[in-house]
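Right, I'll just put the structure down here and ask away after.
Only a single protein chain was left out; the remaining protein chains are all shown in position.
Note that the chains take the letters A and B in the order they are written out, and that residue 1 is the start of every chain.
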Amino acid sequence: MREVELRRDRAGGASDSAVESGAAWYTERLGVALVVVYALLACLGVLAVVGAIEGAFFVGRFDARYYRTNPFRIPPQLLVYAFVGSLTHVFTALAADPDAETRTVLRFGSRVPVALLLVFPAYVLFVSLPGHVPATADLEWTRQLAGMAFLLGLFVEHAVGGFRTVGEALILGRIVRPMLGRLGRSATDASE
Amino acid sequence: MSADDVDAATDDTEVARRSVTDAESPPWYTEPLGVALVASYAGLALLGGFVTAGFAFPSLVSGGAVSVGSETPLAVPPQLFLYAGLGGFAYVFVTLSSNPEADVTTVGHLGLRVPAALLVAIGVFLFASALGVAPTDAGPGAARTLAGSAFLTGLFVEHGLKALRSVSARLYPGDPRDLYGARRGSDDRER
Partner (left out) sequence: MTPDETDEADDRGRRLVGALYALAVLGGLLGSGMLIPGVALGHVDERVAVARPFAIPATVYLYAYVGAMAHVCIRFVDDRRPDAPTIVGLALRVPAALLVVVGVYLLGSTVELGSLVDAVLPMLSSEGRYEQAFTAYLVGLFVDRALGALETTSARLYPGNPSELRL
């Protein structure tokens, strides 16, 4: 085991963990209010995930067979998991950088709506790519779907990168390369 | 067993050698905010412990049938949060015990791990089979595996986070290393 150094914030501003030398979030009322809001949202998410909140997003009932046969209907429960995943990012980033500025804390939270929006294309991608979700028992499939939505929230940049790869492959492969081929330029030049 | 043996055992692991020394910042127990913080951690942990022993909210721990079952595949068992929280507090108190002179800021930082622990535990639960921590049978062993892995996730949040990150990178087509932001600064920082 390596020694772990607990990072500290020296009096006078610059801590060696954070790049910024500004005021930590807990010294500003807006910062504290932000984190309280995040905490409340997280509690809401946890309650939803445990099944305590009924309604359209209720996780208690999930007809896996229906969704497997209708791949273009998006289960609303996935939004719950993406929501919770993005909040997980907020709190892990906060725990790793506890003296962050209010501005940075706001940035942590900006992923929440992004994650919710990305669920839709992600779901289509995962469900329609053959073999991408290992087709196993309903329970496994359901959990993996929820897991993917969660990870989408937690690591939004992975999803963005993945979409970009897919997009490049699709667009470059289907449209750009043939076009450039017709123009007489090599494909490797174009993909730089 | 003499005092020397006990000392030797303590000094053996590097956990005991984690040191936070800053001569300028006063130790937490000299400041009322510090004492209040640690007392609240202890209170929450105590409540959690009582729940697990059955002295409070006994319905949470009296059941055995976990929703490893298929009636509610998308629901997360609430006991997960109980044990993840206990794991998080375990880290807090072990660190404080080896670093009794930590200042109030450090105590606050430690506390911030607990909500992160609770949330990361959800991800580890969902990917239990991919990560190899899935319960292999239904029944009491399954419950204990679930609770145990939740506790470990709470204790070592970084392990769970790293594992989840590699699962996530493999989800998307393309080389995982090329994923935008896969190496980005502040999100990757680990304690």
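Convention: a contact is a pair of C-beta atoms (placed from the backbone, for glycine too) under 8 Å apart; a residue touches a chain by one contact, two chains touch by 3 or more.
Values in this document were obtained by computation on a predicted structure and should not be read as measured data.
Asker: For the chain left off this view, which of B:Ala45, B:Ala75, B:Leu112 or B:Leu171 is in contact with it?
Answerer: Touching the chain that is not displayed is residue B:Ala45.
Asker: Touching residues of subunit B against the unshown chain: what are they?
Answerer: Contacting residues on subunit B, toward the hidden partner: 1-4, 6-7, 9-10, 12-13, 15-16, 27, 29, 42, 45-46, 49, 52-54, 60-64, 66, 79, 83, 86-87, 89-90, 93-94, 96-101, 131-133, 139-144, 147-149, 151-152, 155-156, 158-160, 162-163, 166, 190-191.
Methods note: only the chains that are shown with their structure count from here on.
Asker: State, to the nearest whole Å, the distance from the C-alpha centre of subunit A to the C-alpha centre of subunit B.
Answerer: Measuring from centre to centre gives 21 Å for this pair.
Asker: Quick one: which bits of subunit B touch subunit A in the complex? Just the residue numbers, please.
Answerer: Touch list, subunit B to subunit A: 13-15, 17-20, 22, 24-25, 70, 72-78, 81, 95, 99, 102-103, 105-106, 108-110, 112-113, 115-116, 118-120, 122-123, 126-130, 157, 161, 164-165, 167-169, 171-174, 178-182, 184-187, 189-191.
Asker: Which subunit A residues qualify as touching subunit B in the complex?
Answerer: Touching subunit B from subunit A are residues 1-11, 17, 19, 26, 39, 42, 46, 49-51, 59-62, 64, 77, 81, 84-85, 87-89, 91-100, 104, 126, 129, 138-140, 142-144, 146-148, 150-151, 154-155, 157-166, 169.
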